[in-house]
Structure formats: C-alpha cells, structure tokens
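The other protein chains are all here in position, but one chain of the complex has been omitted.
Up next, subunit A:
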Amino acid sequence: MGSLEDISAPAGTRAGASDEDLLRLYGAGDPAAARGLTERLAPLAYRIGMRMLGDAAEAEDIAQEAMLRLWRAAPGWQSGGAKVSTWLYRVASNLATDRLRRRRTAPLDDAPEVADDRPGALAELVEADRAAALNAALLRLPERQRQAVVLRHLEGLGNPEIAEIMEIGVEAVESLTARGRRALAAALAGRREELGYEEG
C-alpha cells in the first residue's frame, strides 16, 4: 500500500493506487479522490443492484446509497479491516436484500427482455439473449442463492471473500452456489434451441 507521499499525483493518473489509498486521500481532502473512487466502485454497487433486483432505477438508488455510506465512513476508515471493495459489496448486497424483502413478490413474468432489431447483429443478439435469459433465471432464485451466484460467477469473487460479504462460512457459500447453479441450469434447459445451442 502506498503512502500519501508516493501517490501524490492527481487521482485520475493513479492507476496503481489501491482503493484503500484513494480512500485515505479522500479522507485527507484530495479533490480528485472522490471522482476516482466513484469511477471504480459505483459501477460495482450498480451491478449488484441490477442483478439482484433487475430494475435500473432501484440499482441507481443502491449505487448512490452505498457510495453515500462510503463517503461517511471514509474519515474514520480502518485500513486493517475489510478491503474497500468487499465492504462495498456487502453494503450493496444488504441494500438489495432489504429491498427484495420489502417487495416479497417474485417477478417471474416480468424478467427483462432484450430487443435488438439492428441488422447483422445475430451473434450479439444470441449473446444478449443468453445474458437476458440468465438474468431472468437469476431473478427466480431464492435471494441468498442469487447473491452467492452473482458474486461468484458474475463478479468473479473467491469463496472466502463471498463468505465475508455474506457473513457466512465458506462451506455455506459453496452450497448456495451449487444449488443456484443447478436451479439455473434447469431453468435454462428448456431454452437451449432458443439460446443458440445445438441439440445433442
């Protein structure tokens, strides 16, 4: 981790600075640090919101609220604790879960559909259809399975970090992702031809 001195260049040029470095700079009043942290971390919270809730407006709310909590936590941030990104994943996941519990309705038939009428975009359409089918199937999973699958297979996190985010054990994470994968595979099995897979 760099010191304040060795990362004193403008935040926009600090490609090598860690999130923790940027957060310390933010806490010290560096004018460019807020922008640097936003560019790195707000998309992460937005993705969690979208994949957990399937709604752009709610995902925006979650990104804004999660980042607001980060701004407030920054001055007293303890570098010995969780990574900034892990902390933000946890905050965004909890915010999304809270909203899911308030909804208490499974939007089985409201899954977002992808419509792309551009000519010559067949491969892109297939890709988009697969992504849309997966997102729709994700929204039908129980919330904990959904959260674990999103963090593991879409955000690419390791099981120990997911365990930290979800505040459960690594074995529980493995169990949730395995069950989630099985449910997703079953949900997508009936759409193989539609999604461009050859029968066989």
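We adopt the following convention: a residue touches a chain if its C-beta (ideal position, glycine included) is under 8 Å from a C-beta of that chain, and two chains touch if they have at least 3 such contacts; residues count from 1.
In this text, contacts and distances are computed from a predicted model.
A chain of this complex does not appear here, and its UniProt-recorded name among "Na+/H+ antiporter subunit E", "Zinc-finger domain-containing protein", "Dihydroorotate dehydrogenase" or "Amino acid ABC transporter ATP-binding protein (PAAT family)" is "Dihydroorotate dehydrogenase". Taking the complete complex into account, A:Asn135 is the one of A:Asn135, A:Asn159 or A:Ser175 that touches the chain left out. The chain not shown here touches subunit A at positions 4, 26-31, 33-35, 37-39, 42-43, 46-47, 50-51, 56, 59-60, 63-64, 67-68, 71-72, 74-75, 127-128, 130-131, 133-135, 153-154, 156, 181, 184-186, 188-189, 192, 195, 197, 200.
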